[in-house]
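Written out below as structure tokens is the structure these notes cover.
Excluded from the complex is one protein chain; the other protein chains are retained at their positions.
Presenting chain A:
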Amino acid sequence: MDKKKAVDDTEPGPAPSRPVDRFGFIKPEQGTSPDGISKSKSIHERERERDGRRIKKWRKMIGVGGSDWKHYVRRNPHVVKRRIRKGIPDCLRGLVWQLISGSRDLLLMNPGVYETLVIYETSASELEIIRDISRTFPSHIFFQQRHGPGQRSLYNVLKAYSVYDRDVGYVQGMGFLAGLLLLYMSEEDAFWLLVALLKGAVHAPMEGLYQAGLPLVQQYLYQFEKLVLEQMPQLGQHFIEEMINPSMYASQWFITVFSYSFPFHLTVRVWDVFLYEGIKVVFQVGLALLRFCHDELVKLPFEKLLHAFRNFPEEATDPDVLLPIAFTFKVSSRLEELEKEYQKKLEGSNASTSTKRSHPLKLKTMSRIGSRALSNFTNSEK
């Protein structure tokens, strides 16, 4: 509390310069032990040194403005995968994310679309979006200032998306995706990356996370529960006995791809892999968290389990500890099988309503969607 006093005693001036971490998040008021502080400092330095060496390699790999990237990936996909798993240097993250997600291509194919969506279209979700703006990364300096540039761009991206895909509109949770992206790229880039993810430019589309009924959330939770049982039978059994189901703890993992409540240095490392390898890493990281705390968790009763899910120990959220554990889980083919199993189960219990199974859209279709949004606009204006 000592540190806090020094800050609190000053007048609340116009620009309170509260100390922030290297990602721009306002530091919690002396919440962690002195241990925690020195530890994170050493992590910090270690990462910076490593980054120096990495940045060089990465710059070579990418080329000027990403010009060599596609060529490099085609020739050395495994090198790329390995390097991404080790973490993309923070200063190149924004660019690389756009390259690996396919959003750069979307942007180039749809010039002017974003601007039109932002400026001319109106969205039914505007009020809902506004209500959540100040509740998205409220502890990050970029988003703190009321109506400041951070909040404005967050609003614009979300509004643009809600117009672009009126089926999805705006759903709570999307703000954390958009907010995370905005810390690394411009509004327009962030918008197209959101489109690339939800419409499936490279991987399976994820719009089902936010569509009515949250069908993809339900599917992921089903798959995750099965995986826990298979990978950690004792823990899975314990969850069943304690009547814990994954919607109690994992829905926000999936809905926000770990951007809601995990330490930011873990979030960005997960996103590095997520954008390149797809959603399976969210399952892997979820399993790794449970595996790391396994021996503790199997002993806990219902309420203490719920508490533990929201308070993973600091060591568990160190990406250099957690990700290697995550990658030991081989889940790709099992996830596919479980998806089929889930779809079958759905069809069985619900023969009449068709649950649309979406396939990755080709980039061409993407641009058509862009122009459709545009023509909608022009028609309604006439």
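FYI, contacts are C-beta pairs under 8 Å (C-beta built on N, C-alpha and C of every residue); 3 or more make two chains touch, one makes a residue touch a chain; residues count from 1.
By our rule, contacts and distances are computed from a predicted model.
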Among "NADH-ubiquinone oxidoreductase chain 2", "Trafficking protein particle complex subunit", "Protein ECERIFERUM 7" or "GTP-binding protein", go ahead and choose the protein name stored in UniProt for the chain not displayed. "GTP-binding protein"
Only one of A:Asp105, A:Glu188, A:Glu207 or A:Glu225 touches the unshown chain, namely A:Glu225
Would you indicate which residue among A:Trp97, A:Tyr210 or A:Phe262 is in contact with the undisplayed chain? A:Tyr210
Given that one chain is not shown, which residue among A:Ser101, A:Ser153 or A:Ser251 touches it? A:Ser251
Which of A:Arg22, A:Lys57, A:His294 or A:Lys345 sits in contact with the chain that's absent? A:Lys345
Even though one chain is hidden, which residues of chain A still touch it in the full complex? 128, 131-132, 135-139, 171-173, 175-176, 210, 212-214, 217-218, 221-222, 225, 243-248, 251-252, 255-256, 260-261, 296, 300, 302-304, 306-308, 310, 345-346, 349-350, 353, 356
